[in-house]
Structure formats: structure tokens, C-alpha cells
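Apart from one protein chain that is not included, each protein chain of the complex appears where it belongs.
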Amino acid sequence: MQKLHYEFYSQPKITSGACALESIPTELASNDAHKPLVITGREHTRRRLDKSLIRAFADSGCRLGGIFDEIRDYAGIGLARQAAVLFAERGCDAIVAVGGGPVADVARAANLLVSHDTQDLFRFFNGTPQEKRLKPFILIPACCTNGNESGKTITVDNRRLTSDFLYPDVIILDKRMTAACTRRCAAQSAIIAMDNAVTAFLDTEHSPMKDAFAHAGIGFAAASLKKAIKRPKNKKHSLAMANAGVMAGIAAANATPGLVRGLAEELEKITGISRAVFIRIFTPAALPWMTRKTGPPREDLLLAAGGMSVYANTPEQQRPQKGVEILLSLLDETREQIPETLASLKLPAYQLEKACVHAGSRKDFPFSAQDCLEIIEQTQKGDRR
Amino acid sequence: MKSISKSANKTLNISRYPEIRPGTKLIKKGYVFVMLLIVGRAIEAAAKVDESVKKIFADLPDRFTFYLGVAPGGPYMVVGKDRDGNVRYHGWNLHGKKIDLGMKIKNIESAIKVFTFQESTAQAFAYDRFIVEGNLPQALAVVRVIDIVEVHLLPKVIAGLAVKRYPKWSELSPVKKHLNRVRIYLKSFSPGLIKVIYRNL
Partner (left out) sequence: MFMPGFYDFCCRAKTISGENAIEKIPGHLAGLNANRPLIITDKGVEGAGLIDMVRDAVGDELQIGPVCNNVPVDSDYKVVDEIAGIYSHEACDSIIAVGGGSVIDTAKGVNIVVSLGGGSLLDYQGAGKVRKRLNPLAILPTTTGTGSEMTLVAVIADPDRHVKMLFTSYFLLPDLAVLDPRLTKTLPSFLTAATAMDALCHACEAYYCMEKNPMSDVFALRAIRAISENLLHVVKNPDDTQARLELANASTMAGVAFSNSMVGMVHNIGHTIGALCHVPHGSCMSILLPYGMEYNLHRRAGEIGELLFALGGPEMYAQTRRTDRPEKVIELVRRLNQDLHDATDGRHPRFLKEIYNSRGEQMVPQSMLPEIARNIMADGARVYNPEELLPDDARMVLEHAWEGTALDRRKIKRGGKK
């Protein structure tokens, strides 16, 4: 029997569905806040997502302190400082972020600055404990997401900070906001969500709560992935995929990073190519490798991806393998959007090596640089075949 | 906050990010206002006509007054028992009334969902759309009254959406049902309506 020695923490309240946006003022009020600063990206205001948000605040008695829409695809300290100035000037008392990864990162960095009334963000990255609670932070995932926004890790200027205090307080999932801009964006978000959930199922520490979040994440992805990629603007499926992203993100925040995840993150940092591409490329080789090394993923993977009937009708010994098969076939749905081979990226060998070394030296990462190199080699072998 | 402001201020033109005062949804508010007025008057009428509504109000305390409305700024309807135990619709003003129970729908969009019968009252409760200020059993009694009133006011196709169980013909004779319905409609739009509107202005 699996031992139940674990810790699990999920701070956010998830609100999803009809009128979710309209519930923001009530959520703010229940956190004793009345004037939020909105932080979002250029692309989001161009798609007029901010207008939907403003409409949702009608008749609420809340004012918006401003809409700071300078974030593109990089989270830097400069942006966080500017947002913090705007926050202070307008006398805001909460932050609402509309968008994915970098938007949420800047918003939380700004929250750290205003809550501690400081300029020096990186002291927290260097180990100074956070003695103050942050201001209420509401996240509205929109368009492309990278799975970190619902968790407790932020990346600012390529440096990572993990803390329980960084979780959003409320996550609002509303179909007016979740539609993806392109098929590629939908495919990337979906791949990251699945990897996050699989990370939880591969983790050797068994926690039923983490598994529950991963289960829901994979379940939504399995049901909606195909349609969400085919029609990225479809409201129903994009909402389901956003749900998957959030749930898998929370599961991953409670799990040790998997091999693919760690390696892909480092490669993203070095090459600037989305982490999703690397996950897509490495997973087929990495899953069998992980099975040999740390044991097969839990059979819950099959339950989540295939549903009750498929699980019940599969003989017990075959369940982990069948789960992996379904997962790989889901990944395959993205083939038109995401490159399948490492060779097609034409990366120089030194970049791959550097990423392996960086990943191997990470403290939170249970694998060595050698392990990463092995995966890359096997992937290349698979490509040639 | 001063330390933050000093340095970054130069690089940021804050007037590019104006403060926003969200607008108001007048048409939706108006619709809900009218619906509340009709439901309020209908409760008053149903309390005279329908046995189960009569009984629910009889079990509530003397001079019990409640409001149903939309948070945070209305519209509202106030209904209560007067000195003699008769149920009265008191209009839309909360001022100067002693309220025992407040029920607010969290926002106007949710109220629209309830009053266009896209969500039944039970569903709206389950979706956590209501804020109840006061005693929960009393709130449940009020919800029951509203369900019964909806059955009287609305054709079966719509009321079937709004309540969990539409009463069977066998329980309520068709003659009595339609008679009750007509009486409630007549009472709701009687001259008393003008009086109550006048009093609230």
C-alpha cells in the first residue's frame, strides 16, 4: 500500500462559469478590497478583454485604479516597478491580472513590492523571508497560459522564486476571457497542462489531493483538447482547457518537477522557444525512461485520461502502460501546431548541453545533467527512426 | 509607498493609464426592477389566495419584513407582514423600514439569469448567487414562497424551468389553479399598485 506521507497546499479559490467575471467585486469585498489595479498584456487589450472586465464591474460600486497593459512576453523587474508606482499613486488595494504566464509574474512581483513597500525585489529571490502577507490577488487566465500562473512560482528576469504566499487568492475562469488567440497558442497551453498533471502522477510522493487535481486536469484535457485546438475561439472548450491548466498547475506546484519539465524550462530560458515545444519533443522518450528509473506513472493516469469504463475494462497490469499510450496519442493531436523532432529546431549542441547542466544544478530538481543528456540522446535516436 | 514612487515615477507617464469608473446597466436594472415589483405584488396577492403561502407566512414571526434585491445598489423589493398579519408589498425603498431578513443576488447579471428563468432559484442558491443577511430558515421559507408564486404567475413551460417540481394536476384541481392564477393577477394589478408606487416616490 502506498504511504500517505505528504503535504499539500492550494491557496486559490477557483471560480468558473457563467457570471464568473461579475463575481470579482464580491470577491474583492470579501477580502476587504475595493479598488483593484488591473495588470494585463498589450495583446489582451488589443483583443478588448479589458472591456469585458470593465463591463463586469458595472453597478458594482468598485473603481478600477487603472489598466496597466505593458506586458508582452517577458516579465521584467522594470515593469513590476512601474505597476507598483501606479498602484501606489492610485491608492489601490488589490491586483487583478488578466492573462497568462508573464502577466501573472509581473503582477505578483508588483504585489511583493507594494505589500512590503520596497524597491528591492530580488532580496526575496536571495532568501529573505516574506514576513508580510500580500495584497489580495485575483488571476483571470486569458489566452496562452504556461501553468505557472495558478501555482506558487514566479519568474522575473529569468530568476525563479517559489513561496506559498505567491499563490493567487482567487482564480476566475470565464469563457469571455479564455478563448485562445491561435491554434498554436491553444496547443501550447494544452501540452503544458498535460505535462504538469503527468508530473504529479509520476511523483514518488503519493498524495491523494495532488492526484485529485491532476486527475481533473487530465480529464478536461482529454475531453476537450482536440476540439480546443481545432477551434481555439470556441468558448466551451477553451473554458475546459483553462480549467485543465489551472488544476494541473496547482498539482504541479505541489509536486517535484519532472525531468521533462525541468529540462524544458531551462531550454526555454536559453533558446526563447516555448517550453511546450520541448515537452512535446521529449515526452515520448522520457516517459519510458522514467518508467524504468522511478517506476511507471500511477494507474490514476489511465483513470483520468480514459475515464472509468476504459480503466475498469483494462487488466490491472496494463493500466499504467495504457495511460501512457492515451497520453501520447493526446500529445499527437498537436502535431500540426508544434514541431515533433528536435532536429527541426536546428539548435546548436552547446545550447542543449548548457540546458542539461543548468537543469542538473537546480536545487529542486531530482535528476542529474547526465539524465537530461540521456533523454536528449534517446529523443534524437527516435527522430532518426 | 514613497520609496517606490520616487525613482520609477520619471519613467512612467501615469496619465496613460486612467482611473476607470465602470458604468451602469440601466436596461437590465430596469427589467429586474419591474420583475421585482410584479413578484412583490404577487406575493401579497398569493398570501391571500394560496393556502401554502398563507401557512408559510403564518409561521413567520409577527411584523416580519424582508427584502429581495441586487447587490450592491438595488433594485429591491420589500415585503412584510403588517400589524394585523396581512402580507404587504412595501415598494422598493429600504429606508425607514425595519428589515428582519435581507436577500441579495450578488450582481445584476446573476439577477438577470434568475429573473429570465435561465437558472431556477434552487440552482442560483447552489451557484452561490445569493447573499443572505439574517436567519437562514426564514430565507428558505421566502424562497419557497417565491417558487410557489412563480408557479402561479408563469405558464407551465417556463415555471417548469424555475422550480424543481411543478405541482401535478392531481394535487391542484385545474379549476382552482386557474382561478387562483386569475385572482393573483387581478390582485397584483389592482389600484393598490398605484398607491404603493405613489408612496415610494
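For reference, chains read A and B in written order, and residue numbers begin at 1 within each chain.
Here is the rule we use: a contact is a pair of C-beta atoms (placed from the backbone, for glycine too) under 8 Å apart; a residue touches a chain by one contact, two chains touch by 3 or more.
The model shown is predicted, which means the values in this text are computed figures rather than measured ones.
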Sole contact to the chain not displayed, among A:219, A:296 or A:323: A:219
Absent-chain interface as seen on chain B, which is shown: 119, 122-123, 125-128, 131-137, 140-141, 143-144, 160, 163-166, 168
Interface with the undisplayed chain - residues on chain A: 1, 3-20, 29-32, 131, 133, 164, 207-209, 211-213, 215-216, 219-220, 223, 239-240, 243, 247, 308-309, 311-313
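Here is the rule we go by: only the chains that are shown with their structure count from here on.
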Separation of mean Cα positions, chain B and chain A [Å, integer]: 41
Chain A-facing residues of chain B, complex: 1, 3-5, 7-9, 11-12, 14, 17-25, 29, 70-73, 106-110, 113, 127, 129, 131
Chain A residues touching chain B - in the complex, by the definition given at the top: 17-19, 22-23, 25-26, 54-69, 78, 81-82, 84-86, 88-90, 113-114, 117-119
